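The structure follows.
A single protein chain has been omitted from the complex, and every remaining protein chain is retained in its original position.
What follows is chain A.
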Amino acid sequence: MPADIRSFFGGKSSQGSATSPTKPSAKKETPARSKRSRKVVDDSDDDDDVVVTKASAPKTKAPSKAKPEVPEGEPTTTSDYFASSKKRGRPPKSDNTDKDAKSSSSTATRAESPKASKKSTERKNTTDAESRRGAKRASALLDDEKQGDDDIFATEYGKSGKWDDDYKEEENDDDSDDFDLSVKPASGARGRPASKKRSAFDEDDEDVVMEDVPHRPASAAKSATSQTQRKRKSEAVDKDDDEFEVTKKKAGAGGKSKKPRASTAKKDQPESKEIQDIFDSIPTIKAPSPPPPPDPDAKPSKFVFGGGKSRDPVSGSADIPVGAENCLAGLTFVFTGVLDTLGREEGQSLVKRYGGKVTTAPSGKTNFVVLGSDAGPAKLNTIAKHNLKTISEEGLFELIRRLPANGGDGKAAEKYEAKKKEDEEKVQEMAAEIDAEEKRKAEQKRKESKSSQMTKVSNDSKATNVDDLLWTSKYAPTSLNMICGNKGAVEKLSSWLKNWRKSAQANFKKAGKDGSGIYRSVMIHGPPGIGKTTAAHLVAKLEGYDVVESNASDTRSKKLVETGLLGVLDTTSLQGYFSTSDKKVDSGKKNLVLIMDEVDGMSAGDRGGVGAMAAIAKKTQIPLILICNERRLPKMKPFDSVTFEIPFRRPTVEQVRARLLTICFREKMKIPPQVLDSLIEGTHADIRQVINMLSAVRLDQNEQPGQALDYDKGKQMSKAWEKHIILKPWDIVGKILSPQMFSQASSATLNDKSELYFNDHEFSYLMLQENYLRTKPARANNYEGKEHKLKLLELADNAASSISDGDLVDRMIHGSQQQWSLMPTHAMFSFVRPASYMYGNMMERPAFTSWLGQNSKQGKLSRYVKEIQGRMRLRASGDRHEIRQQYIPLLWDKLVSRLMVDGKDGVEDVIDFMDSYFLTREDWDALVELGLGPMDESKVKLETQTKASFTRLYNQRSHPLPYMKASNVLAPKKAPKEKPDIEDAIDESDDDEVLADESKDDEENDEIDLKKDKLIRVPKKSAAKKGSAKSSTSAKGKGKSKKANEDDFIDDEDDAPKPKKARGRKPKA
């Protein structure tokens, strides 16, 4: 940008004004505002030349007037640029007024703020209402004639045109040029004044004036003498002048100036649309400059810097502006990238606070994209596609500062307004409904109570006192359409219940439309507080069923479920048969429905309850509605395919909001919708909780009237009521590695970060270890080329060594020392610290930790090695590692590659070789699996024929066996009846138990014998003999017999496997 301008102005600088003077003067002039002007200077540092030229150019040119259009245009633009950058925070009027007063003679410092123009137009056109339109039109016309500039320019143009046509033309040209050059700041500045004008900031004006008063004389004098000078001076001077003018205007035009303002303010509402359009367009222009999709990062940041506002005054989040209430109403925002001062959360809540809407992905409906550094490419693409307005954080602040309450009369705001009205109407409607309902009830009750006065049903009247009820029951829905959300689910439930009798007649064979006809029971599941129980009760009531309910407050063990419910299941309701004197007996009312609430609450105390419930659900004679929160729990498995599943989902915010507004209305509470929204979001659409919260708020208000619930309090409240959700490992790692977590703007404390670890302390660090190399570390972003590469390695190394440190801590925790108090330390070393190096955008989805899988694979393979080593032990002397590292490569050669090379011919040799080392067919497979690198399993290509013949031949032959598996040998140990086996014998200390166990052992033996039969036939018999022999001895002295027994066992062993080599083993299947 600067380069462009410079080149553009190249001619001018030659023209002459002294560069050096301008700069110092600017500095001098601006002491009061030193900061702001400072920035400007800084900004322009690179553009010093430009600045100078700008300042000087206007001077010289102004008198000469329009002819050299280009040059003139430039000056205006630059000044514009400055003004905008400098004045961001400032009220725009100064610039504008400038024009008013001076326009004719003045160099027409470009930036005629819309406000000024407006004012002027107003002055001219007595019809306030029409004035804007007129201006606009005029501007439009002019635009057409000239260059078709943007609206803003047009307005300016129009206004200026009135004053001094030639001049304006120039201006206009200049402006447009600038704009073309894509001077962001300029546009921003323009947008700002416009919006401000909108809101009719009388106050601001006044303030400014006050401030400037002291300057007045000087500035006035200056202006009088030479405008050129003025220009040269920094904007501050300009401003002063402007202000002066304003005051003048005010003083002079007195009533006039005020009037228009007032009128505009009033106008805002009626005028709305057209002006809104203008308004909308104004921010639009200002916003768009940063976006270009290719490399948006650099530009916005530069822009912010140039704007000069952000850095100096920033000092953290201190300068978050305070805007008019609801000023962002109806606007949709998307946040992307890392913002400079705000955390994303903060930004979003800021937007929400002022009534704006935040979505996560940009779309055509998005009004603004708030862009930070490092925005995701996908988002940038959409932005480019939809040509969305992108603004920086600063821009957002500006919006908030400028926009009037309720979004003024912008289009979006209007829509919002309309919607709001609609909502309100709906709310009132609903409230009326409830009123009616209540009245009806009261009526009924009165009647009842009248009739029952004699019978003294006093408790009834007590119950009727609606105000005593909890709000949750007071405002419980009384008809299906009052249920928030889940319409489909409720309908399903309702139709199932309606058709239940019919299905029962068909013996639950006909599936029906939605397939519910084959189920005797339904299972409603969903998170708490979304109306499952309510819906079930309501549907039952509406379908004319009487409800029998059982919930977690009842014990529901298997026995109780079976016996207790039996009485219910086969009966009909008698409620219809009895009634108070004046009520008719309703014999149709005999249907029962059983609602089992909180089924997943069946706990340890309810042993077998779930199973029994499932059994009942299969054959119940009355409809059965089961309700639970977590359907996926393993203990809910018995209900699979037994029940008709109706999942309830959380209602959307909109669905809940209407209902809540109704309640607020009825309770005469005033709570702004966005506060309600935040409450709903905070509770994850738990309607019950929100209602309870409202109830609590109400109580507070009763005690301390006047304390309205505002946005912040609402946030606080929902935070306090927050249900803690345990994050899944994927989310944990995604969060800790996200660039937001560690950015400077992040508000997450060290504690918050380590808290993430504790969401799942077994997985979080493993997940981190798996994924920390898959990020694009934000810390290396400032480096280029080779340095970047090295920085990456440095970060990776730091992270890896920190993880290594963490493992040592882990050993202390899980090792023999069990020092669990070290867990926070472990969290730091293995989780937070590595993330602090490697945080950045994830390049891919976080992967699940591979450590677990690898570890169990290692376990499996090392069992193979152990087995192979065990078999080879008679021949080879090496330990496991020697076998794996030295023998297996050669064995692989001799066994696997031999078969690959020689095919069937090698089979005999291979089998011989295997026999010589006592290896089995399974060991051969294990060997294949144990191969690595060049011997990898995937590289083993064996002809199927070879393999088949290998297997066949191997099975045909008998093979030597080095030893019997312990499981086989177990039988002889068991045989001695008194001593089931060695382990037991060792454990048992008292003899009585042994005797008592005898019978049991017998049973066990039988089972085991069946299993062992094949291999053990002979040894078992002998063992049995021995066992009996032993039993006599053991009866005498148990202590000794233990040992003796073991010895015997060893002897047994000797008998059995000794002849192993000679003995052929049965071919294994």
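Quick note on the criterion: contacts are C-beta pairs under 8 Å (C-beta built on N, C-alpha and C of every residue); 3 or more make two chains touch, one makes a residue touch a chain; residues count from 1.
Rule of thumb we're sticking to: contacts and distances are computed from a predicted model.
The listed options are "Replication factor C subunit 5", "Trafficking protein particle complex subunit", "Centromere protein O" or "Large ribosomal subunit protein uL15m", and the UniProt record of the chain not shown names that protein "Replication factor C subunit 5". Considering the full assembly, A:Ala796 is the residue among A:Leu403, A:Ala796, A:Ala835 or A:Val907 that touches the omitted chain. The residue from A:Gln769, A:Ser836, A:Thr920 or A:Thr946 that touches the chain not shown here is A:Gln769. Residues 769, 773-774, 786, 789-794, 796-797, 799-801, 803-804, 806-808, 810-811, 814-815, 850-851, 854, 857-858, 861-862, 865-866, 870, 873-882, 884-890, 892-894, 912-913, 915-917, 930-935, 962-966, 969-970, 982-983, 986-987, 1043, 1046-1047, 1050, 1053-1054, 1057-1058, 1060 are the ones on chain A that touch the missing chain.
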